[in-house]
Structure formats: structure tokens, C-alpha cells
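The complex appears here minus one protein chain, its other protein chains still in place.
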């Protein structure tokens, strides 16, 4: 049997790691000629690190569940194999292959027309809200805020103070690294913006009116309307407040649907991320990627695994288990899935929002470039900078990080 | 009668120490209580130190079932024992050389050794992984151990310990006709036992608790160690944490060391006393 | 007579030389096991890093040798920030941990049931993985619902965003580090204190020295070698253990908890800027070497008190 | 004025009673030596006076003031320790001046007093050295300097000479005695070396097993030991103690033989007969009261110690330095007049 490894991070809990190992065991028993070893590799960042180490060490895994935003860099560094040949061997074109997946996912999967990442589990930001608090504040839970203005208005009603102390917040969202970039770009997109050049890895649009509007919103939520706590909060703080019934609305990933469902004791619902100009959110989550340096058999076996993992059945199963939505459109054709959506209308909302989703950060030096923005947004949230200045600085820092690439590519004719 | 000496200042100091100790132990107390509390994912009173009425071992059961704890314990034990076993040989030899032999360049060699203290694996991950895979040690427990087989800290500790042993013993042994190897094995090593114990504590604690390096070197589930296993409970990317589960998992991982320490606390402390660190 | 003496001297000299060669051989033999592993996993990687720090890689694969990486490094504001944070972090953890450890050790010097218990309490944090401690503290530091805020809140304090406030985050991490490490250093101080003869204290008492005077004028100076050792250990530990920074703050908010090693880690693993990472490593290791050498010299010096 | 009084002092460590009710008065300006075998409680007693330990019962007063509750620093005493307890990190001058400096005396005064003390002890040239740069005797002097600089009412010495070699010990012995004569402070000196005790003390307290066995002037104790224990302990080589059956005309020594000597009246039938080695003298065969076969002969120049056997009993005799004795030689001996001691077999007490 061909022995290959699957590297997988576990973005939620230990149970998922177990489930992943169960899935692989099932795959192995269904494919006697392939032996997949599932390798838990920590967080997305550590998975990235470990994958690079494995590639350098000459023992790459045949498939990695990689944060979608990292893949472009593997392409730039020439460390990843496109799936095109393997797809062609099945008699399909890349476009035909990708057709099974939601259109919103194509942006991160296809690079220069080649399939580098097969979407595995995906998410978008989502607005969660507490029904009881809505009712207490005289808001209609059936009509959640759809625009920024409504959101601010609702948030003000949802915020309760006792002297200096806030007992209940109107809005919270995770603002730690990674999450913050994702949410900021969601707000930017809702403001009609486009935060990176999807066709060129050396360009981001930070110092723009749409981004400024998004930042102003965040700034005002904290300092003008005081409906959101100052500083940086991680997902734990946000969910703790939400579970404690002391938070009106929160932005959190669709990937957390199961988690919230299991732990929230009060009625809650979800809605689209409020818009200013349009409804739009970025895709998040991970794709399956195939590093360079594998034998032909391993590639084939890896692709077999990838196809199996993204098949409608497995995709649907994993979606129901985790809360991520299934990237394979056909997963939703099954009866099981239909029943599930009826039972869980929140999952349906998430799916509906997918129609408005766009692709997720992918540039040269992705993490650094993203952090350049995040550091500045955090400064705004901490009251250290005003939004306009923050964006200028973020743009400058990002440009500096991408300069080597820009000089070697877009500006190269000068040399 | 004893009042003036052990009076108020001493009492005040004791009270202060106890107060600080309470602060020190609170996280553990919380961890214990939270691990017994069902549904501890969040909520207003998650921080309460008052055990919940429906305490139970549900989180431990969940944690235990979420991973292959027996295997992880075994691997971690092998890792610690393996590292320690080889270290004991290397640090004995080198510690003896630095403590007892006068050779040209001794000081230079010693500083060369001490460099290791500063060059921790996070700095050297990539080159070390390449080296390991050249030796076919990538994704093996031996690969996790190998960079630690030499220990500057251990050499330093043993040098200090050997130095506290009067030379008389070695000279008596030489007169008795013992060879250098016999002197080291039969005289110095037994006499330096407290030093070895102290080093063993440091070494085992470090490797039992290490995370990043074993995560990088091993891939196969069969080579997974406790911390890497634990990480699957404690890490979260897109949502909140299951505190009860985390607490239970952490306790499972730390339990062997904690228990060993509580049982042998006096011996541990006194072995540090005799290492010649002063 | 002169003749024989001369040849005697000559003989003795060459005998001494051959003895030196012999001990050198024995020493090498004894150092060899360690040296093999050090060479493979310390020196060789260091050589590579040093070489990488001098290798300038332009986009697309062309390389040359030069100091460009160092120029870029010193021009990088984030490096300066990391270095500055690191100094604050190092001083802010090493000093309180050592002061606390010393206080613990002095207070728990005698072995009684109570002191044994308290010693255990102080050493417990040493025994748990930093990964676990970080998970624990991510909860403790949680605003409002976390352990700290929950109980501070019940004492009437407001909400504090311990690791989400850029002005506070570094200090919170220092608190965690102090909690984690103080017990470890206490062990060494306990050892050091034990080595001070009781007679010295008794003599000082007879001479009328009060407890504070005994501590300042006897304990402290005689603990100097221990102190130097612990300072080295503590500095190295603080500078080389960044698991909790990676796990808790990722260097944020706004880079406020970024430190040198994490900066290196980021350059190497997030920005793939191996040259810059290597240059930063070289600078950091050089600084560590200098600090350790100075402290160790103090240590070696202090040991000569005895006798 | 600086008389030291102990009344019914008791002290135990855990279960073991170390001092079992000690009462004594050490007069002002006296030089009292406490002597006794190792572990008998000498150091404990001294440390109680110093205040380094607290008594379980009884009272201690110094100069008429009850000091039981005072810290050592407030008792106006100074102590010289067996290992000197010099602070290794301070210079000699700092060591000597430490007690003054912790009392906050002005620098100039400290310097002056340290200088004076150093001059008395002839260590003025060493003031800048560290203790480790000093020889044993010099360390001893520094320890003394530290004691005298504060002009205490009472000096306490805990075997301060036992770390010195034989020659130096003798030199320092006379020096301490001279110093006491010059300074005149009450001194309590602990030793287990009876030669030291005899030569140094105006007054001896012989301790054994937690109680006082005998007190008195050294020569009185030597001449009339109150118990067999004191008899054996004081004197070097120690007194020969032979168990014997007493009758009108002499003593029948167990396992040895008969000695025809004039025995005092009123002795019990059996007793210990004690004879100091210097009270045995060789004599003509005809005068012999006992015959000793020399075993080990130790010529010391000024005297010759003969370890011999009287029958099967070991007996030691101290002969003139000029005496030439060969091992194996049989020596006819007799007792110098008035040199017999008798002790009760059961109570150990002197009976004649």
C-alpha cells in the first residue's frame, strides 16, 4: 500500500481530532491500497510551520489541511504542486472540477488558473445575537440589525451600564491576530471595499475610504457609542460574555455554530454581518494542499484522499459535526443535510450568506501583511491612534513587507 | 518567653508567605474545581472557586477519551527516560573533565559548552530538522531526544557538584589501585548523587513539559507525547474554549510530575542543596 | 653537578609536557560524547545561521554575501520594538522573580511541615507545561469572567483587559512568567542559603545585628554567587521561552508583547525572511553570550570566598 | 557587677534532656573554664548564656539583670566560636567593626576602636585582608578582636583553640590568659581538652552528661577529684583506675596482683583505686609495690610515658625524660606518698 501522511490542524476542539482520525481510519479501510497516517499538527500557524519543515526535511505529507490564505505563498515559493495533472487524468478541466464547489471558494483555490487548494471546510463571519436581550431592549428578534446604523442603534439599546461598570455589552468580536484581519476585511467588504488585489500578490488596499469607513465603525463602537469593550479580546472572552447572557450581538465564525449551539443556554439566533454598502463577507477556513516532493504514487493516493474528504457525503458529515459549511455544493443535496438545515436554521443563514462571500487574504508575506493591518486596528481599538493615521501606517508597513516581491515582479522591468 | 524572637515580625512574615502561597495556588485550585464542573465552557460564574453542586468526572472521561493517554504517557516517559539516560553519561564525563582535569583550553571549552544554553531549539528548528532527517531520525522519539543528549546545564551542575567532593576520596581510591573509570563510577558518581537527582528533576520537568520541539519532529500518532496531545484540547482558533476539558486535560498531563513532586518534595529540595550551587 | 641537574630539568620538563598531552587526551575523550551532540545540534546549526545572516538573498534565488541583513535589521522599527520589549520583559520578570524567590527561600529556609507545604506550592507552577500554563492564564486574564477579574470585581475593581490592552499586556505576561518561574529559582536560593554556616548568623546576632541587618550584610553578599547563577539561568529562561507569548498574545496587541525570539520566529516562519531572522539570531545570541559571560565570571569569582 | 548566675537551668532538644538543672555562679572578672567530654552539654550551656538558645526552665542573669528574654545582641556579651565564624566577604577591619557598625556608631569611631583592638592583638597589619588570606592563628586573633572591640561585660569562648595546631594552641592559650588579665572581663571558656582547662581557668566546672560533676580551682580538682569520672577526665595521661579488694594491709587488684600499701581506714571492701601516672616511680626491686611490664614507651624528651601492664591491667606511668625503658622490660615501681585516690564502685564518688 502507498503510505502517505495527512497533516491536519484542529481549529476547535479535541473531539475534532478524534473525528478526523476516525474518518481517516474509514478511508483506509475503504482503500486497502492506501495507508494514510493522520498527523495532528497544532494550530493553523504551526501546521504551516511544520509543513515547511517537513518539505525542507524531504518528507512532505501528501495532503495538508492548510489555512487558505497561506497557499499563495507556497505557490510563490514553488513548494506546492497543482492538482491540475491529477484532475486532467480524470478527464476534467480545472473549471469542471471546481464547479462542485461554491463559487465563493474559487478565489482562494485557483491561482493563475491552476487548482492549488481544494476547499475542505469553510466559514464566514456571522452575527450572533441573544434573543432574550433583544426582547428586553425592545428590539425585534425577527428583525436583526441589517445595516451598520441599525446595528449601532441596537447595540446602544443592548448596552447596560451600572455607573462606570458595564454589565452588558452591545457588540463584541474577537480582535486577536488572524480573527481581527478577517473581521476587518468583512467590514471593509460590507462597506463596498476590496482589501487586496486578487490578481496580484504584491498589493493591498488599506489606506482607502472603504477601509477608513470600516475602521471608523469600530472606533465609534468603542469610543463614540461605547457599545464594545476597549482593547483586544479573544474569542473566549466574547463567547464567555455571550454564554453568560451579558452580550447582545457578537461577530463570530460560522465554524463556531456547533460550539455555540452546545454551550449557549439561552435562545439566540444568527444573521448576516450588517452592511453599510452591500452584504459581503470573506471566506475563511482551510483547503487541502499538496506539497512538492512526492512520488507519483503518493500524489495519486493523496488526491484520492482529497477527493474522498471533499466528497458530498464526507463533506456533509464533517459540516454537521463541526459547524463549518461544506464546500461541496452537492453535500446539501442529500436528505440528511436538508433535514439538518431545517432543524438548525442558523446553519441555513450561514449557507445563505455564502452567496455574498468573497475570497480571503492571500498576498506575498500574507501573515506579515495581515498583521500590518491588525497591529494598527488594535491600536485604534486601544485608543492609541485615530483610524486615518492607522491606515496610513498600515499601508506603509504592508508596502514595505511586499517591496521585495514588487520589485522583483511588477517593477522588474526597471532593473 | 519566645515572644521577642519569634514574635510579630516573624508571624507577619509567615502570614505574608501564606498569603502569597494562596495566590500561587489559586490557579491550580481553580483548575481542579473547573475540571470537575460540568459544562464549563463559559458563563458568568466560570471563575468561581466554589465547586459546583453537580461536580463529576465527566470532563476527565471526555479528556481521556479524546486521546490516547496511555500511549502519550508511555511516549513521554520514554522520551524523558531516554534523554536522561544519555545525559547522565555525557554530563558525568564532561562534568568530571571540567571539574578535575587540568587541560589546555579548559575555560574555552567550557564557554563553548555554555553556548548551548542560549541556543534553544526554537532558534534552530529548521537546521536541526534537516540534520535529523539526514540521520533518519525525523518523526522518531530518538529524534526528539537527540539535541538534548548533551546538556550544558547538566555539565555545569555536575562540575559544581564534583568540585564540592573532596579530592581526598579520589586520591584514596588511586592509592587503593582504582583506575580512572573505577574512580568515576564507584566513587564520584555515588557521591554526586544529589547533583544527579537535582539534574534529573530539571531535565525530566523540562522534557515532560516541552511542546514545540516534539510537535515539530514527530508526526505519527504513535510518537505523540503528552503536551502535543494536550494542545488539541487547549488550542482553539475560531471559537471559545471548553475550560472544564482543558483543566481536566492539563491535570492529566501534569499529574505524574505533580504527584511525584508532592511526595518527594523534601528529597528534591535537599538534593539541590548539595549540588554545590552557592 | 650542573650537567646532571640540567638534564634532570630537561627530563622533568618533557615528562610534564607528555603528562599534559595525556590529560588533554583523556579530557577530549570525556568531552567527546557531549561534543558530538553539541556539534550536530548546536554548533553546526549556529554556523549555518551565521552564514545565513551574511547571505543576501534577492527575490528569485540569486545570493551574495554582505551585511545587508544586519543593516535591514537595525533599520527595522519592529526589531527595535522587540528588543525594547525584551529588555523591559527581562528586567521586569527577572528582578521580581528573583526577589520573590529569595524571599520565599529565606522565609522557608527551615524545614517544618508548613514550610514544606509552602515550598511545594511555590514549585507547583514549575512542574506544569508552559502550554498548559498559557491555557490556564488565557482564562485567568479574561476580562470580566476570568479568575482575576472575577475576584477583583467582587472586591469592587472594574474590568481589566489584561492581555488585550497594549499598555498592560506585557506586564500581564510578566506576571505569568514570575508565577511560573519564581519557585524554580527558590530551589537554588534554598541551596545557596544552606551553604551559609549558621555560625555566621549566630555571631551576627551576638554582635547585635537585627534580622534586616543580618540579611543585608551577611545573607545577600554571601549569596552573590548563587545570585549570579540564578540571574544567568533566569535571563536565559526568560529570553528563550516564548511559548506563552506565542500562545497568549502572538506578540500583540499592536506588537506590544513582541520579543526578540518571537521576532526571529516571525521573520523565519511567518515572513520567510531567513536572512533577517538569522541576523537577529546572531545579534541576540551575541548579547546573551556577553550577559552570561559577565554573570558567570561573577559567579566563578564569588566561589573563591570559601576557605 | 558582671557576675553570671545560672539557676536550675534545664534544656532539652526534643526528647533528649541536654541540661538537667545547672546552677552555678560565675563571679565578676573570673576566668571560668567549662570542661567535659564531647556531648555533655557545654556548648549548649554557653549558648544559653549567649541567648542563642532559650532555656526550658531556670533563670540566667548577667550583672544582676535577668537576661532570659533578651536577644544575644542586647546581653552585652561577646562570643568566640570554634570555627571563628568570620564573615568571609568582609575584610578583617570590617569583621572586627561589624558589631559596632550594626549599632550605628560613627565611622571614625569604629575605625579608631578597630585599630586599637587590632593593635592589642598585633594584627594591625592584616586589617585589609580577607579571612581566607589568614593563617589559623591569625583568624583566631581576628575572632578575638571582634569580641574585645565591643568591650562586653562577658566573654564566651566555645573551644576557640581546637582548630589550631598543637604549637599554636599553646601560644594562643597564654595569649588569651594575658588578655583576660589585661581586660578583666568575666570569661567563660568551653573546652573538652583538660590540659587547656587546667592551664587557663581560675575556676573549673567539670560537666558530664548534662550536670556539673565538680567545680573548683584547677589544682584542687586535680588533687582531689570528687568522682572517678573527674579523676579519669582531668590529667593527661589520665589517672590509672584499678578495681580492687581492700584489706588492712593493702589492695588486691582484680586481674593484676596485690599491692602492699598503707590504706586509709573506713573503706568499703571493694573500691576503685586511682593512681596518677606521675605518682608511680621506678624503684629498687626490693622496694617495689607493683611490677609493670612496659609495652609501649613514648619518650618525649622532657618525660617518658610508659604504657605497661600490671598483671593483665593496663597501667600508665610518667617517668623522667632521661629514663630509658625498653618495651618488654619489667619495671619495679612504687607509689609516691599520699598519692592514692579511692572511689566508690557504685556511686563513683570519692571515698578517700
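The chains carry the letters A, B, C and D, assigned in the order they are written, with residues numbered from 1 in each.
Just so we're on the same page, contacts are C-beta pairs under 8 Å (C-beta built on N, C-alpha and C of every residue); 3 or more make two chains touch, one makes a residue touch a chain.
Predicted model only: the values in this text are computed from it and were never measured.
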Out of D:23, D:122, D:151 or D:174, which touches the unshown chain?
D:174
Touching the absent chain when the full complex is considered, from D:73, D:152 or D:218:
D:218
Residues of chain B in contact with the chain that isn't shown?
166, 168-169, 171-179, 182, 186-187, 190-191, 193
Spell out the interface residues on chain D facing the chain that's missing from view.
38, 135, 162, 165-167, 170, 173-174, 177-178, 181, 192-195, 198-200, 218-219, 222-223, 234-238, 276-278, 295-296, 298-303, 305, 307, 318, 321, 327
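In this text, only the chains that are shown with their structure count from here on.
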Furthest chain, CA centroid comparison against chain D:
A
Using CA atom averages as chain centres, what separation in Å is found between chain B and chain C?
16
At what distance in angstrom does the C-alpha mean of chain B lie from that of chain A?
38
For chain D, which residues are shared contacts with two or more other chains?
71
Touching at least 2 other chains, the residues of chain C are 138-139, 145-146
